[in-house]
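Read the structure below first, then the notes.
All protein chains but one are shown at their positions in the complex.
Then we have subunit A:
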């Protein structure tokens, strides 16, 4: 991975090694399962074994009445209500524990307590439940079947929302087109799979009067707000803490019924409780992701320029609208992002968010965009194939040009800056398509078919007020805060409400502080994940933290630096204009200097040394939002070379190249790590990961033996090139980049597989590209005819 950076740089741009590594390498840091209390009870949830049923009778095991709890035992508690502001949205109330009805396999029915998890599970097995089963809606097609019962009361059909876009003149595009193509694509349902599952610990702190909720979550402050509302409590009566979080990727970015259930039960009983999700629970009952279907019709001229785009998008959002994202978020993102990096001005589409008796859909790295990217990037390749053009050339003819920014897309988004063509050319240069002919020659006569595929993606990041208002969510994530102080011995402590779950933010925020204060990152402590430590903030998701929290930390440090300079100049007996901060000292023009520790000592312990105009203490709280709040847009092109075994249907990735732009890079090593991690998950979506359901709504993958996560042999080391055009709307020019790696791999890999199979007349447009699906594509009638 070519990383151009000065090796000795500690601030923005330096690949310094991570501050958080030592405690994680010790194995001794504190994840949710490591948090205990004297007398703590282990929690097991009795979860529904059926997809759709009325609960006609519930009975606690004799003698265990004080260890089994139904909804009615939890006291006053509101259901989780994630309402979209979009007109026509159908509401779903998501209770902490089933309220007389279950709507998906895995939905909690009872909370059971034991001294061990085993005892609690025994109890769950002994609860008597009479299910009056109802027909299950287990498929998108069934959600519009009027013969099936409504999943929620008062619904006329099992659809959360239907939304439409119609801009430009699609009919004129159709009339003018030399080529009109219609294609159907499917990206199937996935689990999200953080390696550490979710988990919650609750207890009462009698000293502070707080109900303490430890949760493996991405956004503790927002969870506190939501819990307070559902429980009818004051925010000050709740403390929410995210301990070390073992991966999230979106699955820990929802208000979960389990969080609400444990908090309510501790409030009611005073008992300390611990629930640690196991893998089966995670796979069937944690939020799922994807499950998109597309019918795309594209109209193009004879040179492959897109004149108009039409689409019908269907998403199966499962049984409930998750808070705060709302059920239509996924389809809404898909319809907004389908035009992608292309200068498409005529666009007509419908997005349908269906409800079903499956686990609710929540955000997962990329949210909506992997599906939209899959659909548009497959379509670009189809245009190229139909016209006999090079797929990169077709893209180059259609990209929004660098001189067209800011670009208002047909999907209603505002792209800030970029050179999409540069990323495509760079990726093509890295993958070297000229070697494909020789590879094909080499494998001629064998079962192996060689293909090459490209996909360009956009990653809207750090979007603020305007975007979240447009999406109609219950919370508008428009800003971020940071509170910083210098200790009396000169270290910097930064309390931030974002959450670090592997992104290395303790290191990168310290790098920002280094640039502003000249302080060594090793002298900076970042504390996060605790509502009692940090001011209010939104948490870590949507590739926002480096931009938003970096901006807040930068502003806070800038203000602190001004005060430090003032004190330093006074101590050095020079004017303020003649000092600067460097290497942990305030340095005067003549070379005299005073260390930060001495300034801190004056500020806290020796106010007699301070100038009259300076108040004692060294602390600042600052807030930050981007200059324009429609997002900083990262983008890039992935290029992949594959071999497909037409005998077994296996796909092997021979080479993978990424050229991307995430603006100013704070730490190239960490950026490469994020990119590789996203790629691995994208490969999972493309080739392995699927959460299928039976016709009666039973999830068919509940272990890692049937839900396949990529391992070290399946994920090649990609070559990564950074283009780095700074964003004009963010402090330091940073763009977020946590999700981009996961967005285009399904499209790029599927394009490569189709390139390999095209000479055989076979086509495949559904992820994951399992051996079974590839073999079936090869056996389809048209493949047989073309191959004969």
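Quick notes on this one:
In the analysis below, a residue touches a chain if its C-beta (ideal position, glycine included) is under 8 Å from a C-beta of that chain, and two chains touch if they have at least 3 such contacts; residues count from 1.
The criterion applied here is as follows: contacts and distances are computed from a predicted model.
Considering only "SusC/RagA family TonB-linked outer membrane protein", "Fe-S cluster assembly protein SufD", "Simple sugar transport system permease protein" or "(2Fe-2S)-binding protein", the record for the omitted chain gives "(2Fe-2S)-binding protein", by its UniProt protein name. When you scan A:681, A:727, A:754 or A:767 for touch with the missing chain, the hit is A:681. Of the listed positions A:106, A:246, A:391 or A:649, the one in contact with the omitted chain in the full complex is A:246.
Considering the whole complex, the residue from A:54, A:85, A:116 or A:145 that touches the absent chain is A:116. Between the chain not shown and the residues A:200, A:284 or A:670, the one that touches is A:670.
Residues of subunit A in touch with the missing chain: 1, 17-18, 20-31, 33-34, 116-118, 193-196, 244-247, 249, 276, 278-279, 501-504, 669-670, 672-673, 675-681, 703-705, 709, 711-713, 715, 717-718, 741.
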